[in-house]
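Take this structure first; my questions come after.
Note that one protein chain is taken out, while the other chains of the complex remain in position.
What follows is subunit A.
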Amino acid sequence: MSITIDKPPVKTRTDKELSPKYTLTAEQLDAFGEEMDAIRQRIVADLGEADASYIRKVVKYQRGFEVAGRVMFYVPPLWPAAVAALSVSKILDNMEIGHNVMHGQYDWMGDPGLNSRMFEWDTMAPSENWKYGHNYMHHTYTNIVGKDRDVGYGILRMDEEQEWRPYYLGNPLYAFLLMTFFEWGVALHDLEVEEVVAGRRTWAENRQIAARIWRKVRKQVAKDYLVYPLLTGPFFVSTLAGNAVANLIRNVWTFNIIFCGHFPAGVATFTVEETEDESRGGWYYRQLLGSANITGSKLMHVMSGNLSHQIEHHLFPDIPARRYPEIAVEVREICERYGLQYNAGPLHQQLFSVAKKIFRLSLPTRSPRPAPEATAAETPLAA
């Protein structure tokens, strides 16, 4: 199976009536799209040795942290350091390397070890399944409620447009569980269980996907919970516990970074009707308004796989992520010129905003009357 990599639609002109969610005229939207295309072309033409040596350096660090972590489990007093090194390794592997490589950001290098068709990452979800759900479904239909399964992942209520059911009273609990078992959640996400339950998908369609999950999970479990613990002999239990904690730390970190990407307050969602027959400009507009950035240090950006620049990532998903900070300067300037929102804030602020939303949406949205009242209802619930 080959995967369609997320690209803006081919259609360049906006030729339909836009919903009031679009603050630009059709002409402005097309011009905005052209400015984005120009950035893409310029960066793609400039890719080269610096990008290649950057990603190779990150790979080197990741492998180094991994080996160091595995070895330090032989020395019990170093247990915390071992867990820390292994956590860093897994985070780098999943984010700056895995996520970005599987987007095809480094396919131009022609290196099979960094190729989106061949790369496999250190987590439960098999790359083949994940690429379909993420690169195709999520990046193409970003924030279209009912189409983008990453809006609530089929378990959470993350948008008012999702109709409230008593089930959602558990929203905060489900979010907590998803955070704790995030790698399992990501792996199972591709089975689209909620679609099967709704009768829109059959188990037969899942056979191949489930078989891939089973194969991958077996290897991951054997490695972290059997082979490496056995190798450390008398320290079996402490190694096993260390590996589990490293996986947990990675789960919590990646969950939080990812949730800050699309769920902070102010991030727009769209309906299927609004995005029908979308032009390039419209696609870019939706990616911009449907994503949020995290501001912070260079280390934070690397450890988030530069997904702290979620906006730039959604505008240019297949451009090497190390370029996002330089692109962000331009995107911000363009947004200012067009009077468009550019959602960015420090980690704690975005996290708080997401948490507030998770709690607020566990309860039914108050009557669909004018906005001020709904806003007024927010505060006591969040507290």
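Following the convention adopted for this analysis, contacts are C-beta pairs under 8 Å (C-beta built on N, C-alpha and C of every residue); 3 or more make two chains touch, one makes a residue touch a chain; residues count from 1.
Following the convention adopted for this analysis, contacts and distances are computed from a predicted model.
The chain that is not shown carries the UniProt protein name "Ferredoxin reductase", picked from "Ferredoxin reductase", "Na+/H+ antiporter subunit E", "Phosphate transport system permease protein" or "Xanthine dehydrogenase family protein subunit M".
The chain that is not drawn here is touched, among residues A:K16, A:K219 or A:H348, by A:K219. Residue-wise, the contact with the chain that is not shown comes from A:W108, picked out of A:W108, A:F181 or A:Y342.
From the options A:D30, A:E96 or A:D122, the residue with contact to the unseen chain in the full assembly is A:D122.
Think of the hidden chain as still there; on subunit A it touches residues 2, 4-5, 7, 9-10, 47-49, 51-53, 59-60, 63, 67, 107-111, 113, 120-122, 216, 219-220, 222-223, 227-228, 231.
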